[in-house]
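All protein chains of the complex are present and in place, except for one that has been dropped.
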Amino acid sequence: MSYAFFPGCMIPLRLPYMENAARKALGALEVELLEMPNASCCGDPIAFQSLSKETWTAVAARNLCIAEEMGRDLLTLCSGCYETLKTANVKLKGDQRLREHVNKALAEVGREFKGTIEVRNLLEVLQEVGADKIKTRIVKPLKDLGVAAHYGCHLVRPSDVLSFDDPMKPTTLDQFIELTGAESVSYLKKMLCCGAGLRMVDAEKSLKLVEMKLGYVEAAGADCMAVLCPYCMVQYDLTQRTIKREGGANPQMPVLYYAEMLCLAMGMSPKELGLRLHRTSLEPVLKKLGLNA
Amino acid sequence: MIEMSEEPRIGVYVCHCGLNIAAVVNCEKVAGEAAKLPNVVVSKDYRYMCADPGQEMIKQDIKEQKLNRVIVASCSPRMHEPTFRKCVESAGLNPFLFEMANIRELCSWCHPHYAEKATEKALDLIKMAAAKARYLSPLEVVKVPVTRAALVIGGGVAGIHSALDLADMGFKVYLVERTPSIGGKMAQLDKTFPTLDCSICILGPKMVDVAHHPNIELLSYAEVKRVEGYIGNFRVTVAKKPRYVIEKECNGCGECANVCPVEVPNEFDENLGFRKAIYVPFPQAVPMKYTIDLEACIECYKCVEACKEQGREALNFDMKEQEIQLDVGTIVVAAGYDLYDPSKVKAYGYGLYDNVFTALELERMINASGPTQGSVIRFSDRKTPRSVAFITCVGSRDEKTNIYCSGFCCMYTLKNALLLREHYPDMEIRILFMDLRAPFKGYEEFYRRAREEGIQFLRGRPTEIYEDPKTSNLVISMENLSTGEPMDLEAETVILSPAAVPSAGSEELARALTVSRDASGFFMEAHPKLKPIDSATDGIFFCGAVQGPKDIPYSVSQGSAAASRAARIMIRGEWEIEPIVAFVDAEKCRNTKVKCGVCTTKCPYGAIAADEGKAALVNTAKCHGCGTCAADCPSNAITQRHFTDAQVLAQIHAALEEKPEEKIIGFLCNWCSYGAADLAGTSRFEYPPDIRVIRVMCSGRIDRDFVLEAFRKGAGMVMVSGCRFGDCHYISGNYNAEKRIKPLFTVLPRFGISAERLRLEWFSAAEAGFYVNLNKEMSETLRKLGIERIRVENEKARPFLDKMLQQSGD
Amino acid sequence: MRRIEKRRGEIVKRDEENRTIMERRLLLRWYELALDRATCFGCGLCADNCPREAIKYLPAEFKGIKAVSRPSIDFEPEKCVLCGECVSICPMDALKMRIEQAERVPVIEANVFAVSTKKRW
Partner (left out) sequence: MTEEMPEGLRELVKEKVLFCYQCGSCVGSCPTARAIPEYNPRKMMEKLILGGWEEVLSSKLIWLCTLCHTCYEVCPQGVGISHIIIELRNLAAERGMAPAGFLESAKQMAATGWTTTLTGAIQRTRAELGLPEIKATDTEEIKKLMKATGFRPALEAEKG
C-alpha cells in the first residue's frame, strides 16, 4: 500500500511529533508514504470556507491534482484537511458545472482536476491494513489504560459528504483504541466540539469549551484522551495551562494522538516518539504503562 | 347492448347556475349558437338546470321533441352527471345517451376576466359534447353476483370490530390474523386515552365475542398469500402456519409450557420478559391455543409427556403449512401498523444505553401482567427511576425518518405520563415536545389533566442523549424553546415515543390485493375526503392504521365504517358495474392469426384473456374501464365503451374547427388531473382560456393517434396528463401512457413540430396550483411561438402525420 | 468496556481474556453462558449435541504434521436458546451457565437431554 502523504500545515509546522508517530506507525505496518511536491495548505475548512467557498474549493482541488499526478490516493492526517479535501473531491466528481468552473481557475496554474483518486483519513487506512495484521504487531498492549476517545467534528461531519462513520455516535476510534489493549471509556458529550473554530474570533470562549470537555473526561475517570486532529490536539494539549492561568479549573488530562498510542502498543519508546514535546505532561500515562519518558 | 340506428336528435341545455356561469359566459348567446349545430333540435338556457324545473324541462322535451341525446352545459360531470343521468332515464332515455359540458369549473370560474373568450370556449365545449353525443350509444349496466361472505385481514381492534359488525349483520366472516392470537397492538397496552380504562378489559370481551360468534371463522397464525377475482367474487388463498398443536385438541391448560425447559424473549412483552418455546403470547389470548416456536424448540418432547398426563394428545410435530381457499364478496384490510425502530435515531442511543425505553416497553412494564408485574424499573439497576423524561416525535416529522406526523404519539405520551404519575406520585415526570397535538373529543381536556397532575412540559426537540457512565442516568441536550437557552436535562430513565409505520409485509399484501400505497407506504384510499374507507379496487376496504396512523376510537369507527361499506355491496346479492368497459372486435383482433396478447400484458386487472388462435376476450366484470388496452391494441381492435376512438376524435375535431393554432387540446384523467382542473375552478384560480379539455377515465386511454390527430388538425399545443406515478387509480395506466407518449418528443421534432408544443404532465387532484401554472406556461409558449410559426410547423408536419395515422388506423 | 448496540433480548457474545461469554439480559432475568477457552480442549461433544446447532466446531490447524492450534468451538448467538445442553454434556466443565448470577442449567433442572442433531463423523 502506498499513499500520497498530506500532513497538512498544523501537524508538520507545529506538532511534528504527530507526523512522527503517524509515519512510524504506518511504516511499521508497511504503508508507504510518498511526499507531495508543492502541496500547500488544504484550503482550511474554517477560514477559507468562510471567506470564499470558491477559493477554498480551488485550493483544495490544486492539492488533489498533485495526488492525481502521483496516481495515488491521498492520505491526510488532519481532520480539517480531510473535510476540505474530501468535500472538494466528492463535490467536484459529482457536480459537472462546478468542476468546469474550478478547472477554469486551475488552468491558470496549468493543472486540471480529473477525479481519479480518493481521499482517506488515518483510520480508513488502518482499516485497510486490517485489525488482524495490526494485532500481530502489538507487543505491548496498553493494559488497563482508560482512554476517552475524542473524534473531532471534521472526521465524521457533514456525513452525507464524508460518509465515514455515524455523525452522532461513531465507533471506529473506540474499536481502534481497544485494539491497542486499552479500554475506551464512555463519557458525556463525547461529540462536543473542541472549539478550535471559535479560537480566531473569541479565544477565551473557545477555552470554555475545552474546560467543559475536559471536565466530562475527568468525571468519567479516564487516564487520558485520544485525539486524531491537530486542532483538537492544540485545543486540549496546549491550552490546559492557560486555563489554569486564567483562573479556571486545573485540568491535568494527558492527551495522546491515536498514532502515538498505536506506536506505544507496538513497543516503540516515548523517546523516539518525542512525547516530551506534549505540553501537558504524559507522566501519569507512561507510569501506568511502566514506561519512562 | 342495445343497437340504435335512428338519426340523433340532440337537446342542449345551458345552465346559468345563478350568476356562477352567467356572470362571465353569455349563456343566451351560447344557447343561440348551439342551436345551429348539426342534429341539435332544442337549445335552451335556464337559471338552474339541476333544480326540479330545469330537470322537468329536459324530461318534457325528451317526450315532446323525441330527443335521443341530451347535453347539459353546466358544472363538472364529477358533480352532477349522476343527477342528469337519472333525469333522462326517468324520461325513458338510456342514461348513457346523456353528455355533459363543464362550462363552470373549467370555464366561467377560471376565466372571470376573459368574458368574451370564455363565451367562445363555452361554445367550443358544447360543440365537443355534441360531437361526442352523435357517437354515443346506449349501454346496459353490467350486473355481477356477489358472494355474501367477507374476508377481514388483521385481528387488531379495527379488524375485530369490522368482523363483529359484519357477522352481526348476518354475513359469513373469515378473520385472518398473522400472529397466534388476535388483539393486535391494543392488547399490549395497559390503559387507553382519554379515559384511562384498562385496555385488555375492554378489548378482551370483544376478542371472546369473535371466538364465539357463529358467523366468524377465525384463522389465526395465518397469512393471505394470493387474491384473485373481483368485487363480489374474490378467491383468496390463505396459508395457515403450523402451530404443531392441534387446535381442537388443545384446551389451553398450559401444562406443556410449565415443563418446557427453553426460555426465550417474549415478543408480546417487547422482549423484556420471557416465554417458553411452547406458548400463548398472553393470558387472554384468542384462540386460547398453544403454539410451538420451532426456532427455539430443542425437541425434548417434555410437552408431549405433559399433554399425555392430561389425557390428551394435542401435539403433532409433523404438522405442515396448509393452504386454504376462501370465496368472498368483499375484503376489509385492517393490517395495522408497526412502531418505528428508534435504534435508527442513533443520537437517542436506544439499544446502546440501558435506560432508554420505548413507549410500548413502558406499557408492558406498567401492565400488571407484564414482565415486572406492573413496576417500572431501569435496566441498569432494577430500581424505579425518580425522574423520567418522555421524548416525542421519534421517527416522525423528520425528513431523515418520516416526514408525516404520526398523530397519536402525543396522546399516548400524555397517557403514559399520567399512568406513571398514578403509580408513582412523587416521580419527576417531564414531556419534551415540539408541538403537542390533542385535537379530538376529550383530548385537550386530557392534556389539561396532565398539567393538573404536575407533569412538566418542556418545549424543544432533544438532539442528543448521553449516558452518564457512573450513574447510568441519561443527559439530554436540547434547547428550551421557552427561554431560548441550550440546556442539559438529566433523567434516570428516558421513554421514546416512536411513530407508527406501515406494518412489515404490507408491501406484499398491497401487491396481492392490487391496491396502491402512499409515499409513506400506508395504503391509499380512493378519495382522501369522500372515499376514505374504499380502496381504488372495488370491493376492498381499509380500516385502522393500515391507511395511516390512528388511535383506538378512530380505528374502531373505521372498522364499523368498513363493515357497512362492505355490507352495502353484499346485502344486494348482486352489484352493478359501470358499463364503460372494454370490448374486443373479434374481426380485427390479430391474435387469431399471430400470437399477440399485448392487451393481456397491459391490463392491470388481468381482465383480458387471449388464448392462442382465439380473439382476445374481456371479462367485463373484472374490467375497471381504464381503456389502456384500447390505446395499446396494435390493431385498434379494442374499444372502450363511452370513450370510443370515434367519440374522442369527434371531440378533437369539434374543438379545432376554428382557430386551431390558438388552442391547446388537453387530455385529462378523470381522477387526478381533471380533479385538479375542477379544483382550480372551485378555488377560482384564474388562467388563460386557451385549453380545451377532453376527459378520459385514465391517462392510459390516451392513444398516440389522438395526439397526432390533434396536431394534424392544427392544434397549437397538446397536453397529456394523469395521476402522479404510484397514484394511478388503475394501478399502472399512467406508466403505459408515459411509455406511449414519451417517444413523440423525439418523433414530432423530426416532422417539424417543436417538442415544447407537447406536454406530458403528472399531478394529483389536489394540485390545482400546478394545473394553473401549467396553463399559464403553455399559453406563454403559444404566444412565444406565434400563430404563424405554428401554422408553418403544422404544414410541414401534415404529410408525415397523415402517413402515420393511415398506418395505425386500419 | 465499550457498550455494543443490541436489540432487546438479543444474545450478545463477547470475548474476555480467556473466556467467551454469551449474555442475554431481560429486564428481570439475566442469562450468561461462559466458555473457559483455557480449559476447553475441543472434544466437540457440545457441538455435536447442541440441539440448535449453535456451536461451530473448529478443528485443529496443522502445519505439516505439527498442530499450530488445538481444536476449539465457537458460539453462534443468533441460534443459541441457552438451554444448557452443552453445559450438561461438557466433560471438562469448561462451560458454565448462570441465570440471575446463580449457576443453573435448564436442561438438567427439567432433566431432559436433547437428542443429537448431527454427527461430525
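A, B and C are the chain letters, set down in written order, and residue numbers restart from 1 in every chain.
In the analysis below, contacts are C-beta pairs under 8 Å (C-beta built on N, C-alpha and C of every residue); 3 or more make two chains touch, one makes a residue touch a chain.
The shown structure was predicted, so the numbers you read here are calculated from the model rather than taken from an experiment.
Colleague: If you put the missing chain back into the full complex, which of the shown chains would it touch?
Modeller: Counted over the whole complex, the chain not pictured touches A, B.
Colleague: Among A:10, A:85 or A:268, exactly one should touch the missing chain; which is it?
Modeller: Of all options in A:10, A:85 or A:268, contact with the hidden chain holds for A:10.
Colleague: Would you mind spotting which of A:74, A:145 or A:168 touches the chain that isn't drawn?
Modeller: Looking across A:74, A:145 or A:168, the contact with the absent chain belongs to A:168.
Colleague: Using the touch definition up top, pick the residue from B:400, B:441, B:684 or B:784 that touches the left-out chain.
Modeller: B:400
Colleague: Using the document's definition of touch, tell me which of A:200, A:219 or A:249 contacts the absent chain.
Modeller: The one listed residue touching the chain not shown is A:200.
Colleague: Please give every residue of chain B in contact with the chain that is not shown.
Modeller: On the chain B side, contact with the omitted chain comes from 347, 393, 397-400, 434, 460-464, 477-481, 484-487.
Colleague: State which residues belonging to chain A touch the missing partner chain.
Modeller: Counting over the whole complex, chain A touches the hidden chain at residues 9-10, 12-14, 16-17, 19-20, 23, 35, 38-41, 44-55, 58-59, 62, 104-106, 108-109, 153-154, 157-159, 167-168, 191-193, 195-198, 200-202, 205-206, 208-209, 212, 274, 277.
Assume only the chains that are shown with their structure count from here on.
Colleague: More contacting C-beta pairs: B-C or A-B?
Modeller: B-C
Colleague: With chain centres taken as the means of their Cα atoms, state the distance from chain A to chain C in Å.
Modeller: 41
Colleague: If you average the Cα atoms of chain B and of chain C to get two centres, how far apart are those centres in Å?
Modeller: Going by mean C-alpha positions, chain B sits 51 Å from chain C.
Colleague: Give the residues of chain C touching no fewer than two other chains, as numbers and ranges.
Modeller: 3
Colleague: For chain A, jot down the residues that touch at least 2 other chains.
Modeller: In chain A, residues 186 touch at least two other chains, as defined above.
Colleague: Tell me, which parts of chain A touch chain B in their complex?
Modeller: Within the complex, chain A touches chain B at residues 166, 168-169, 185-191, 219-221.
Colleague: Inside the complex, what are the residues of chain C that reach chain B?
Modeller: Spelled out, the residues of chain C in touch with chain B are 3, 5-9, 24-29, 31, 51-52, 81-83, 85, 106-107, 109-110, 112-115.
Colleague: Across the complex, what residues on chain B touch chain A?
Modeller: So the residues of chain B in touch with chain A come to 346-347, 349, 352, 464, 466-470, 475, 477.
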